[in-house]
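My questions will all concern the structure given below.
Every protein chain except one is present and positioned as in the full complex.
We just call them A, B and C in the order they show up, numbering each chain from 1.
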Amino acid sequence: MASTEVKKERSQVKIGPKQFPVGGRKIAMIAGPCAVENEDQIFRIAEAVRQAGGVGLRGGAYKPRTSPYSFQGLQEEGLKLLAEARKRTDLAVVTEVISVETVDLVCEYTDVLQIGARNMQHYALLEAVGKADKPVLLKRGLSSTLDEWLLAAEYIINAGNPNVILCERGIRTYEDYVRNTLPLAAVPALQARTHLPVLVDPSHGTGHAYLVPPMCRAAIAAGADGLIVECHNDPEHALSDGAQSITPQALLTLMGKLKRIAEAIGKEA
Amino acid sequence: MASTEVKKERSQVKIGPKQFPVGGRKIAMIAGPCAVENEDQIFRIAEAVRQAGGVGLRGGAYKPRTSPYSFQGLQEEGLKLLAEARKRTDLAVVTEVISVETVDLVCEYTDVLQIGARNMQHYALLEAVGKADKPVLLKRGLSSTLDEWLLAAEYIINAGNPNVILCERGIRTYEDYVRNTLPLAAVPALQARTHLPVLVDPSHGTGHAYLVPPMCRAAIAAGADGLIVECHNDPEHALSDGAQSITPQALLTLMGKLKRIAEAIGKEA
Amino acid sequence: MASTEVKKERSQVKIGPKQFPVGGRKIAMIAGPCAVENEDQIFRIAEAVRQAGGVGLRGGAYKPRTSPYSFQGLQEEGLKLLAEARKRTDLAVVTEVISVETVDLVCEYTDVLQIGARNMQHYALLEAVGKADKPVLLKRGLSSTLDEWLLAAEYIINAGNPNVILCERGIRTYEDYVRNTLPLAAVPALQARTHLPVLVDPSHGTGHAYLVPPMCRAAIAAGADGLIVECHNDPEHALSDGAQSITPQALLTLMGKLKRIAEAIGKEA
Partner (left out) sequence: MASTEVKKERSQVKIGPKQFPVGGRKIAMIAGPCAVENEDQIFRIAEAVRQAGGVGLRGGAYKPRTSPYSFQGLQEEGLKLLAEARKRTDLAVVTEVISVETVDLVCEYTDVLQIGARNMQHYALLEAVGKADKPVLLKRGLSSTLDEWLLAAEYIINAGNPNVILCERGIRTYEDYVRNTLPLAAVPALQARTHLPVLVDPSHGTGHAYLVPPMCRAAIAAGADGLIVECHNDPEHALSDGAQSITPQALLTLMGKLKRIAEAIGKEA
């Protein structure tokens, strides 16, 4: 059902208080910290994202962490802060859901349910968000193929939720100057196979702040429908992923360039 | 807690009615079909595994499938057949659990809870099996590192269950003559890092029946504590993974060679 | 000597009859067929490249082929056709050299010596082109690291030739919808490490004509100093690499967009 053979025209998925259409002529910029840390942090960053022209605020309340001993997120407290940030800025809130049990709770506070790379083939969770009434941002699994990814989307759509946004976040290769290799050809390759919108995450896709702006520009030039970027007011003291977070100032500068690149290919930012 | 820095001597995990010690001097052969299909199939194969000298019977009742439209397994009916096969053969039953909700039910019928590659970082499930009183067979995730894998084991141990068996099942590479590339150096590399037993799955690790016996032999020669192998009485008509399943006759022949290889390196099979 | 630690300002390498500076403010577009096939073909394509605003003409006279039974190129006859095409268009001719023995001969006819991916660590050849008085376009080796690539450049520079242009052409991964995975983050990552100009080859980097224009746009947006693209007047009947060649018309359309993207990031095309 995700296939262009079933539906030729590209899908738009509307997100947040302003029902911004992801997948249309206008590029969607979603930005925010890896993890919600406290009120001051999330409000400052949300305000910066709004000023830069972003349409969504990302922020983790439930963090899937490789080690059981790492910071696992503020959980419901984090969700509340995100909802409050939305009230102040009208940004769409995007946050990860990591277990079937918490889907309902996360739905109460958020606009878009994110499925992380680790959970792309966690089928019970895909079915649970497939029954929710919020759009789903589905990241590509670690080293999954395009087919496996589209079939994961199929689980969600098949369960009743057609509002799926795909998000490329890089694959694991031998390259050691990046955290992941970001294969941007996946963007046009997906667009030939599916009508679902395609975002790119250059933060996880590279792992280094200095590579994020060039790869954001490249993703838009390649035709991506939008971006999801880690942005932190104080990257050096971020509780997680500081090394790959850009500052609000860098986000603002970047948006200026993205606007012109979008225009160069007949879009807007 | 999985580290050799914490505990120097190698752990043994006892499985099944006969409490076979996985991780000891004797090689553990676990074999069986990808999916439990019907009574006749599972009883025939179980008997063949017993006769070949196997200690465990593998068989999927809940199948995590890439496509929502594929056969998803016999579910509880499959578990009952596995338990009946155990009664007849005294083999330890190993079956996959794919959701938090079904952990208790699977525990009723099985001896070893398998966590599949797709779920290696499904943390809610790791915690759930960490609270169960059955040993856990934890497969390496798709393209995970040894560290990520050991930290997944740490989630289980940290939740209260020290009986974790690791199982290498191959990584995704560019090689197209195999389904996955089976990196056997992981066996001695893991044994230098962790005291947990290490099995190898050459069926998923190669994807082709003709490659399974040589890679079983190689795994034992490399020092693996055992094997988990797909075996089917009628591979051509198997409901899943037929191409990588060996016949009961091939299993018997293989075991003869494994016995001699095990002896060559000071073990038994 | 390729390092930014040794020389901070970016290097420019001047190529062809018009001494076009690769590595400056203006994007270098080099295009042409995989192999020189005949007079009509190469003259038509050269003219199309010139009209599209290209600065270089690529075309293989000596083809390194995986199979000894494949077409190996027109050899000296091909070189003569390339030189004639240059006379007519003033484009810089870029052609591959595959053996030490033919370096002098190739130098007689061409403007830029290309070292292909297979020969990136063919050290005798690197030293031979290091002694030549023509600029060298050094492709990244199959699955080489950035360090290995820069050390290959070092062989050339160390032998006396500072005019090295790097060219990213993709790495081999498990991704099967492309011939290679094109890791564009290598562009800014290289620019942080070396002062040498960096081109991108999206033809080999994707293997499919429909992916070439989006990846050309992405490469320029990421900051590449130029592109090398396979272009053929009749891709379906090309003697090699037809599937990844774009038409002269597609090249013209592409150049229009590249111009605007280049401007968006403060460059020209």
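Some observations on this one:
Operating definition for what follows: a residue touches a chain if its C-beta (ideal position, glycine included) is under 8 Å from a C-beta of that chain, and two chains touch if they have at least 3 such contacts.
Bear in mind that the values here come from a model prediction, so they are computed numbers and not experimental data.
Touch with the chain omitted from the figure is made, among C:C107, C:L142, C:A243 or C:I265, by C:L142. Checked against the full complex, the one of B:E9, B:D176 or B:E236 touching the unshown chain is B:D176.
Only one residue in the set B:M1, B:A243 or B:I261 touches the chain that does not appear here, and it is B:I261. Listed for chain B, the residues touching the missing chain in the whole complex are 143, 145-146, 171, 173-178, 181-189, 192, 205-206, 210-211, 214-215, 217-223, 257, 260-261, 263-265.
Along chain A, the points of touch with the absent chain fall at residues 172-174.
Counting the whole complex, the residues of chain C in touch with the unshown chain are 64-69, 98-101, 118-119, 121-124, 141-144, 147-148, 151, 154-155, 158, 172.
One rule holds in what follows: only the chains that are shown with their structure count from here on.
As for how the two copies chain A and chain C face one another, over half of their interface residue numbers coincide. Rounded to a whole number, the gap between the C-alpha centres of chain A and chain C is 35 angstrom. With touch defined as above, residues shared between interfaces to two or more other chains in chain A number as follows: 143.
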